[in-house]
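Submitted below is the structure of interest, expressed as structure tokens.
Of the protein chains in this complex, all but one are displayed in their positions.
Read from first to last, the chains carry the letters A, B and C; within each, the first residue is number 1.
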Amino acid sequence: MSDKKLKLGLYWAAGCGGCDVAVLDIDEKILDVAEVADIHFWPIAMDFKYKDVAAMDDGFLDVCFLNGAIRNSENKEVAELLRAKSKVLVALGTCACYGGVIGLANFCTREEILETAFKKTVSTDNPEGIIPQPVSEVDGCELHIPEVYEAVYKLDDFVNVDYYLPGCPPRAELIAKAIDAIVAGQLPEPGSVLLPAKTVCDECKREKKDRHVDEFKRPWELIPDEEKCLLDQGLVCMGPATRAGCGAACTNVNMPCRGCYGPAEGVIDQGAKAMSAVAVTAVSTNLAEMEKVISQVKDPAGTFYMYGLPNSLLRGRQMKEAK
Amino acid sequence: MSEEIKIGVYVCHCGSNIADKVDCAAVAEFASKLPNVTVARDFQYMCADPGQELIRKDIKEQGINRVVVASCSPRMHEPTFRKVCESVGLNGYFFEMANIREHVSWCTEDREAATEKAKALVAAAVARVPLQEPLYERYADMNDRVLVIGGGIAGIEAALKVSGGNKEVVIVEKEPSIGGTMAKLDKTFPTLDCSACILTPKMVECAQRDNVKLYTYSEVEKVDGYVGNFTVTIRKKARSVDLDKCTGCGLCITKCPTKDIPHEWEENLTTRTAIFTPFPQAVPNKPVIDRENCRYFTTGKCGICAKVCPTDAVDFEQEDELVTEDFGAIIVATGFELFDPSVGPQWGFGKFDNVITSLQFERMVNASGPTKGKVLLKNGEEPKSIAILHCIGSRDENYHEYCSRFCCTAALKLAHLAKEKTNGDVYSFYIDMRTFGKGYEEFYNRIMSEGIHFIRGKGTEVVERKGQLLVRTEDTLLGKYREVPVDMVVLMAACQPGQDTEKLAQTLAIQRSADGFFLEAHPKLEPLKTATDGIFLCGACQGPKDIPDSVAQGAGAASEALSLISAGKVKISPIVARCDEDKCGGCMICINLCPYTAISYDEEKKVAVVNEAKCKGCGTCSGSCPTGAMTNTNFTDEQIMTQIEGVLAV
Amino acid sequence: MKRISIDPITRLEGHGKIEIFLNDDGSVENAFLQIPELRGFEKFCEGRLAEEMPRITPSICGVCPEAHHLAATKALDAVFHVDPPGPAKKLRELFYAAQFVHSHIAHFYALAAADFVVGPDAEPSVRNILGVVQKVGVEKGAEVIKHRSYAQKIQAMIGGTATRPVCGLPGGMSKALKEEERAEIEQMATSTVEFAKFTQKLFADVVLANQEYVDLILSDIYADKTYYMGLVDENNKVNFYDGKIRVVGPDGKEFVKFEAKDYLDHVSEHVEKWTYLKFPFLKNVGWKGFVDGPESGIYRVAPLARLNAAEGMATPLAQAEYEKFYSTLGGKPVHATLAQHWARVIEMLYAAELMLQLAKDPEITDPNVRALPTETPTEGVGVVEAPRGTLYHHYQTDEDGVITSANLIVGTTNNHAGICMSVKKAAQGLIKKGQLNDKLLNMVEMAFRAYDPCFGCATHSLPGQMPLEVNIYDSNGELQACLKR
Partner (left out) sequence: MTKEFEPRIVGILCNWCSYAGADLAGISRIKYPPNVRIVRVMCSGRVDPSFVLKAFAEGADGVLVSGCHPVDCHYIEGNYKMWARKVMLETMLQQLGIEPERFRLTWVSANEGELFKQYVTEMVDAVKKLGPFQKPVNWMTELLEHERSLGTAVQEIAAGGGVGE
């Protein structure tokens, strides 16, 4: 490490802000960070401006953490700008890495979303059927709002990402660890996920045993045994197919995993893998019975792709009108 | 791998078989432009010597390190070309085949379309082959001892045959004596020779041969390992009699004060003492103490048997003992049990004194049985009329759908014996008369001439009216409902899987079919094998069988086992599942998926571990591994996905 | 008025923007708050399993995820027709009080305090949290970090994680609180009450003791006479988690009090083509444009509105502050937008007291935290007070409990019209003859900062404390000034 302090940048694109809150959650450690690094850009906390970023030389920032998915042209442009200004770009959080929950929007078209938000929702009073427009004029004032993209994309659809730190949000300890690794210059090979290669099952203390499900249950349908694996109890759990890192936060409070830390190392389609693992727990030699049991899983695509639809092989619903 | 990939592609004309429909030269030309392809040729017959030589030459001279042959089905010539590669030092799994004969030229009308399809398949093979890894066949050592579970006629036959091949064999029998169900029979159909006369010598031989070891009153507790290397834990139940010291004099039995215990071996038609041998010809012919009923064990007082024993063989302190033995193969011959007709109250079994099972009747007519061979009603009188009801629990949706096979002929035998012993009226109520074996139909004809009344109709109900049993049936020949008054009813109870079948299936990790019997690997071609290598089946544990079939299977299973262990080594296919411990999250999804119990869970490392000797390479674990840790060699996710890309590239 | 060009940087910054247009005199002709994005939760929640809503909707906002989590959970109670056991409700409330502590500390110290503690006309470079820390001392800075962290920890203990809670289920909570957890929470809550008391004192010392600030707060340019909405308990005290929705008029008198399930009888949303954010208004008054007064259906929510809509606080220390609040600011209702900050710190105190009270409640560790639903799911509305205002979740499902339609009205959306008015009014009051300086611009910005606007929630699209810019155009459409945050 050179004597010079590291230059850091943080930014979010289309996200919820939870990743920034997670950065704040490193608590007093943020003061340690301040000692070894200068934050040159962090809109949530600092008053640096975009034009300051634009004025930076390419590669000025040593590391930039970018969270949030790409939802419109602005997200994309900021991502491209920061990519150019950063030596190392880290996709922080599941939205940036895999699309995140808002990636569920890829089950719908942009038109469907606008129609629902501005016309169909029950409290909307919109007799003229107005849909917000990119350019409009009000009392002689011309106003602009950006057009949203047709779909939600993950960050590496548009820019080269050096490291991935998924999680919704990534645990503060993981962020702190990543910062430590950066400061110490001990980053792994570019393209790596900055998490252990294991899965949530590895971190979950529940006893796995039966691996056979007679009936799939919904979380509200039973009070699960606190010691036993939730999947064994018939709850669809993504733990087997989800990268470790969260410390099994959800199963610790009796709720099944929904896959927010993304796929296991090297897995191309987390949802398909999870689905395959969950489906076979219902195997029997009675096809009709099996069909009945498996059909109890009502929204497989929404469940298995809850955090990663834009990262799946098909990226979302095909654009043909739903029949 | 840093080595540069050099692919040789060989498009076979197969004479005109392929060339008629596929423009082989065009396919080769197409292939030559694909990434990593160094040479691409088309040739008359790739599988013939000159074709093979072409490949060898390119490997040697051009440094080809991946080979793609586009010709017939890999099910045909994959081994041929693997050998070609190996003959010049290239691993056989650096080879991939594109099936452009069976899947293209022979099934496609249009030449242009066929050529396009052939290109797609070649493109897929070319895309895939760089990802293939070298794989090696391996061998594991083979233990040449054989375990036979069950000492009935099938197990005895199997054990004697293995022993005859000069291999050591161990029989584990849960009862105090070997012999099984056959030992209880009086006569055997269709020859009506005495069952004991043909069985006893075989039982004795088991006891006498040096390379046959008997564990009676014992059960298989645990099975570890895999083909060639099974380690079996056997529980020797406490017999309370030291077999080494006991001479079988029987003094203890005569002195035992507890004499009123229902005698299971005699189908509860009589009673026995607390220390007893099940039957006079038992092997070993040494007693066992029934601790549940023995006064010494229930009250702490008595001990008469110990006092009278001249050799001090009675040992009240004996405990269950666990012994482990190693085997190369296991033969399962656990037989069957009889359906309990009291399950269906309509037959009156357990309700009316003179409704009995076929096996009870069998004991009754046996000269050494409880009635010394006389057919007697409960009141001691001889019945004047006897009804024999077929298909009790068989061919019946409420109980067992299957046909128990031997009961028709057995019923004929019993009808004959009933007639012979009582000279009364004998009625046989049947649905269909299924006498399929050699000489059985002739036996049926013979019995028909003996004055038995055959009524074609299932005996649906047995009732009692004024002390008289009535059998109700719909006589399907007369088309009439009938009630037939009789003194005694014999129920031909179904043959069903023994109670231990499920547990043993788990212990051995073998499957059962829907009817509950053990499942064979293939009903026609592998009737004696199970899906688990090294474990074989014979006799009625696989499905209802009569004595000739059981004996034949016993010999067959012995042959399977001998054939296996004589090879000396177990070959392990290189197409197996492998678990990447770094990636495995220990979710254990795969463990239940494996039909061969080849995957276990390492508690310490918290990962799945594959026993490659048990694995058959189906890849099912891989297909549902949520982390991609479990790979199927030669069929990895990456290889298959690349192949999919390849077939769609054209 | 014509716009000449758009600076490319402006496009990059457009997460939320205020456009101010000046007329020929250089005074404010018009002002707009625009929200550029929407993520479409209402649409893509369709087809999802109802019970996933408390897990999906916290992704609307990472700053107040618990609000969405509980609104969704309460909506599910209604959808599944199940009433959670008492201990489950208390556990939810404890969890939620921690959320308020976290959110209000973050807003007051990191975002708002700078304007008062450092001063509205201070250099932008020190007008931030670091400047605040310098003023109050590093030790107190550490206290701020510590207590925010406590609040996060309590939420994680009950909810699984703080930012993505998963504990809410129709009919209760997924896990009961263990005694050792309770004891730890009690300790943290005790400390938090002290910290909240310190915050009151800080506010009194820095703001209330300075007549200039009090005058600023009460200045007419920061006042909008609107309706106010908030949840109240049976005694009309402020409640964050449950109760009835009470609306008071600009005169401070109760206008209506209704149950969550009846919200559609009282609230509608107006659509403008120049923003993706809708404008809720009181249906029975009607949409009259961006004007205040009793004739206009515009209402406001969040801390000030909650205090105005209620008749007090349910805890003693907060009640005392409440009384002081109204006596200092001239009685109910207070229309002064900048009084939001004071109201917020009073709520912080209330939340801390509530946290302690619940942590000591013997029922809080009762294992009975689940009632299993037995009825066919249908439709339900769940309402809570989010830190930034009343939050409505409304779902309809098919008989399998799959969402067929969803409607969300979130805190900041309720304030959308109010913010537009406040900004325009502040701008009109402050910008004269095209005279612009940093202090004036910051004072315009203060008008919207007071709302702690969370456009993440509002648009179901963007995060809480987002970059927001104010563009001021002259009568030719030339950009005169640009304020960015």
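What we mean here is this: a contact is a pair of C-beta atoms (placed from the backbone, for glycine too) under 8 Å apart; a residue touches a chain by one contact, two chains touch by 3 or more.
In this text the structure is predicted, and so the values were computed from the model without any measurement.
Though it is not drawn, the left-out chain touches A, B in the full complex. The chain that is not drawn here is touched, among residues A:Cys141, A:Cys250 or A:Ala272, by A:Ala272.
Counting over the whole complex, subunit A has residues 76, 106-107, 109-110, 149-151, 153, 157-158, 268-269, 271-273, 275-276, 278-280, 282-285, 287, 290-291, 294-295, 297, 299-302, 304, 312-320, 322-323 touching the chain that is not drawn.
Where subunit B meets the chain that is not shown, the touching residues are 73-75, 99, 101-110, 113-114, 116-117, 120-121, 124, 511, 519, 531, 575, 593, 595, 616-620, 622-624, 632, 635, 637, 640-641, 643-645, 647-648.
Basically, only the chains that are shown with their structure count from here on.
In terms of Cα centroid distance from the overall Cα mean, chain A ranks first. In terms of C-beta pairs in contact, A-C outnumbers the other of A-B and A-C. Centroids of subunit B and subunit C (each the mean of its C-alpha atoms) stand 71 Å apart. Between subunit A and subunit B, the centres computed from C-alpha atoms are 51 Å apart. Residues 514, 582-589, 591-593, 606, 623-629, 637, 641 of subunit B touch subunit A in their complex.
Within the complex formed with subunit C, the residues of subunit A that make contact are 12, 14-22, 24-25, 27-28, 30, 43-47, 49-51, 54, 68, 71-74, 77-78, 81, 100-102, 104-105, 107-108, 112-118, 120-126, 130-133, 136, 138-146, 148, 168-169, 171, 218-223, 226, 246, 249-250, 252-255, 258, 260, 298-299, 302-303, 306. Subunit C meets subunit A in the complex at residues 1-3, 6, 9, 11-15, 19, 21, 29-30, 32, 34-40, 42-49, 51-52, 55-56, 58-63, 65, 76, 80, 106, 110, 124-125, 127-129, 142, 145-146, 148-149, 152, 156, 158-164, 166-167, 169-171, 174-175, 263-264, 267-276, 278, 280, 283, 287, 370, 372-373, 392, 394, 400-402, 405, 407, 409, 456, 461-467, 473, 477, 484-485.
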